[in-house]
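Sending over a structure as C-alpha cells; questions will come in a sec.
Missing here: one protein chain of the complex. Every other protein chain is in place.
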C-alpha cells in the first residue's frame, strides 16, 4: 500500500463505524444512504482517485483503491459498490487522458476538474434496460445531439451529478458507432428512478435511469474504441478490477462474524474446526490473487500501451478465484453460525446475498469469465 | 410410489399453480398463506398421512410423502416446509402408536383422530427462543401442569390448532426429564407471535410462540425417550426425513427456470453447457440419494424395533448430499441465468434463499450432520 | 438383487480372497492373472450372463452384474475390469438377439452357445491403436473377408478365445460402413501383444492386438447400426453401464482400508473426522446413483425399443457422479492414512491409480460425458 493509499484509509476509517451500523436497515429497506455519501464527500473521499493537479488525492494505484474498498465492504458491501463507481471513474479518466486525442482530452480534463474541485459525483450508465437500445442521435452541423433510451443497474445514481452514458451514435450517412455521452443530472428528459430492488447490494442505489431526448453538446461525446481492442481491454479492466476488494471485504466480514461466534463457544465441534480452516485457506487464496492481480495490473499500466489482453487475462483468472472463494467463505460461515444466521436481520444473511453479486458483474458476467479465459489460453498469441 | 401416494399427488396437483403464483408475493411480504392451507384442508391433503382407520388417507410411506413435498416445493418451498410439519406429525404419531404404552397411546390416538376427522392442524414447538428454557411444572396430585417458556422457528404456527411442545418436566422429588405437551391454540397464556422474518422460507410461518403458565392436563403429557436411544433416533428420523423432498423440489424448480432460459438463447456458451451438465449430474445425485434413503428407511420401519441408528445413519448421509447438491444447483442456475436472477422478484433470487435452509434444520443442523456421520462410522458396533 | 444375482455372488465369493491377495503383485508386475480366469472359468462364473437356454447362469439384470463386479473390484479392480468384458458380452448378445435379423441372430446364437458350453472367452477390440484404421475388406462373391489393423486397450485379451473387432467394412462399389467381425484367437495373422503398461488397472490385460489380413467368413461379420441411433445407444449402454460397479468397489475398498486405520488410532483428529464423514457421504451418493441408474436401465430394457436416449441419459448422469465420487473417496482415504499410503506397495497407492480409469472409459470418455449431458438437456425432444 502506498502513502496516498494510506492517506485515503485514514480519511475513511472514522466513517466506517457509522456505515456498518446503518448497513442492516439500509439493506432491509433497499435504501440508498445519501447521508453516507454526503459524509464521504465532506471527508474528501469522493475525489480520492483524481490526480492532485486536478484537486484530488492522487490515489492512482488500483491496489490502493481495492484495499480501501475492502475496508468499506467490511462495513457494508453496498456502499463499497456505489463508491467504486466514483473511484473507478477517477482512475479511468486519469489513465485515458494520457493517450487521448485533444478533443477527448478536454472532456476528460473537465470531468476530473469537476470531481476534484466541484463535488461532482459521476457514475456510468452501461447496461440497457430490457428492450431498450440507447441512441445518441446527431443533428446536422455541430449542434447538440439527442440521447434517448433506458439504462438499468446504474449504481450510485441517486447521488450522481453526472452520468456517462454508453450509447449508439447515429450520424447521417455514417454507420452507427459506440460512444459515451456525459449528461448532467439536471438535463431535461433525464429521470432517475427509485426502482432498485436486488437480491443483495440493496443499498447501492442500482436504479434505472431514463433518457428522453436529452440534449448533449458535441463536446460531451466521446467515440469509443472497438470492444475488443487492446485499449478497450485496458479501460474495461481499470473500471472494474478494484471490485475484487469489495468481495474480499464481504468475505472477511463474514469470517470475522463466524470466528467471533466460535470463540464464544465452550466447545467447537470437529466439523466446525475443519470448516473454519477451509475458510481461512479460501480467504488466503482470495486475498493473494487479488493482491497479485492488482499489483501486476499496476505494473502493466506503467508500461507503454499494448498490455490490455495481459491485464484482462490476469484479472479474469483472479476474479474467478475471488468470486468463488468469497461465496464459499460466506456460505461456510452461515454453516458455522447455524440457524441464527438464517434470520433476515443477521449480518450473515445480508452478506450471503451481497456477496453473490460478484460473479454477475461486468466485465464478463455470469459464466462469461470462464469463456474469456479459455479463449485466452487456447488462442496462441 | 405407492397407490396412496399417487392419490395424494392427484389431490395436490390442482392446487399447485395457485401456490406457485403466490410464491413471489408471499416471499416478499414474509406472509403465511392461510388461504393456501384452507384449500389444502378442503382438498383433504392435511390428513394425508393419518391412517385410514382414523379418517386419513393412509399415506404412510415416507417416500410418498417426500415426493409429494417435492412437487409442492417446486411451486413454493415455504409452503412445502409448513406442510411438512403436518405430514410428519401423522407419520410419527401412527408409528409411535404401534409401540406406545397404553397411556401414551390414548394421547396419540386422540391426536390422529383430531387430524383425521376434526380438521386439526398440529405443529411442533421444539427450538427454544434465545434465553428460554421451556418448563412443564407438575403440581401435587394428578392436577393439570403448567407450561412456561418461549419457542421459535415454530413453522406452520399461524395455521396450527394444536402445538406439541417439548419441555423439561419438573416433578417434585424427581429429576427433570424431557417431555412433550400437547397444547391447544386457544389455551390461556399461549401467544402466537407474528415475527417470522427469515433469509428465506419466508412464507412458512416459522414464528415464535410464547407459553405463560398454560394449563396442561396430565393426559396431554408424554415423557420422552432419552435423546440418543434407538427409539428416539427412529422418531427423529421419521419427523424430518421427508424434508429432503423439499430441497430436491427447490433444486428442480431452479433447474427448470435455468434450462428454459438457456433454450431461449440462440447460442449457449461453452461455459454454460458445462454448468448445465453439472446441474443435471447434481440433480441426479440428490434425487437418487433421497429415493435410496427413503426406500431404505421405509424398509427399516417395517422391521421390529432397533433400526434407529441404521435409519439415522442412512438419512444423514443422504441429507448431506441432498443439501449440498441442492444449494449447488440453485447457485449454478443463478450463474446460468446471469444478472436478471439478481433481481429480488426473480424466482431464482427466492430459491437461492429458500434452499439454504436445508443444511440448518433438525436433526443435526449446521455442520452437526458431519459430526454425526463421523461418530457413526468410527464407533465400532 | 435377484436370485440369480445372488447365485453368481455365491460362486464368486470363495475366489475373492485369492484375487485380493494377488492384487498387489500383479499390479506391480503389470501381469494378467491367467490362473484367476482359469478359476473363474472352473467355477462357472465366465458364463454367468449367458441365458440358461444356452448353458449359462442367466444373470441378465445389469444391476446384478454391477453388484458382482463391485465385489470383485473390492478385491482387485483390474480383475473386475477384465471380467466385465466377458460379462457385458453375454448381456449385449442376449439383448441384441431379441431384435436381430436372422443372419445376425445366427452369429449371436453361436457366440452365446460357445460361452455357455465351450468355455469361450470373448472380448471386444474397439479402440484403434495410434495411426491405425482397421479395415475389413470384402472380396468378390461370398468368400471370406480380410481383416487388417491394430487395436489397443483390448482388455482381457490374454485370456480371450475370440475377439469381436470393430472395423470399417469395404465392399466393392459401396460406401464403407461400420461392422464387427468375430475372429478366433488362433486366426492366422492375429497377434496378441504383451504390451499393457497402464498408470493403473495393470492386471487387466489391456494389451494391443494386431490383425494382418486375417480371414473372416462372411457369416462372422455383423454390420453395425449408425452410431447415434437409438439401438446403438442401447447397445453402448448395455456394454458399459455395469462398469460403475467397478469404481464403486474400488471406492469401498479404499474406505475400508482408511476406516480400519482410523479405528486403530487412539485419537482421531478433527480434520480426519470431517473427511471420513465426507467419504461416507460420497460413497452413499455413488452407490445410490449406481443403483438408481441400473434399476432404471433394467426397466427400460424390458420395454419395447426406443429408450436408448433415455437409458444413456441416465447412465451418463450417474456415471459422472460415480467417477468423481470414487476418485474423491480414494484421494480422501490417502489423506486419512497419510504418508504410508504413498508407498507403492500400499493398497491405497494401487487404488489411487486404478480408480482414475473410470472417467477415461467408453462411452464418452474424458470429458465427453459432460458434452453428452448438456446436449441431452438442451436439445428439446
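Note that the chains are named A, B and C in the order they appear, and that numbering of residues resets to 1 at the start of each chain.
To be clear about the criterion, a contact is a pair of C-beta atoms (placed from the backbone, for glycine too) under 8 Å apart; a residue touches a chain by one contact, two chains touch by 3 or more.
Note that the coordinates shown come from a computational prediction; the quantities given were computed from them, not determined experimentally.
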{"item": "Full-complex contact with the absent chain, from C:9, C:182 or C:327", "value": "C:327"}
{"item": "Touch with the omitted chain, as defined above, among A:259, A:298 or A:345", "value": "A:259"}
{"item": "Omitted-chain contact residue, chosen from A:103, A:191, A:223 or A:281", "value": "A:281"}
{"item": "Hidden partner interface residues of subunit B, rising order", "value": "269-271, 273-275, 277"}
{"item": "Absent chain, residues of subunit A that touch it", "value": "259, 262-263, 268, 273-274, 276-278, 280-281, 283-285, 287-289, 291-293, 314, 317-318, 320-321, 369-371, 373-374, 376-378, 380"}
{"item": "Interface with the unshown chain - residue positions in subunit C", "value": "127, 153, 197-200, 269-272, 274-275, 327, 331, 334-339, 341-346, 349, 352-353, 356-357, 359-361, 365-368, 370-371, 374"}
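Quick note on the criterion: only the chains that are shown with their structure count from here on.
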{"item": "Centroid spacing, where centroids are CA-atom means, of subunit A and subunit B in whole angstrom", "value": "41"}
{"item": "Whole-Å gap between the CA centroids of subunit B and subunit C", "value": "43"}
{"item": "Sequence positions of subunit C contacting 2 or more other chains", "value": "273-274, 277"}
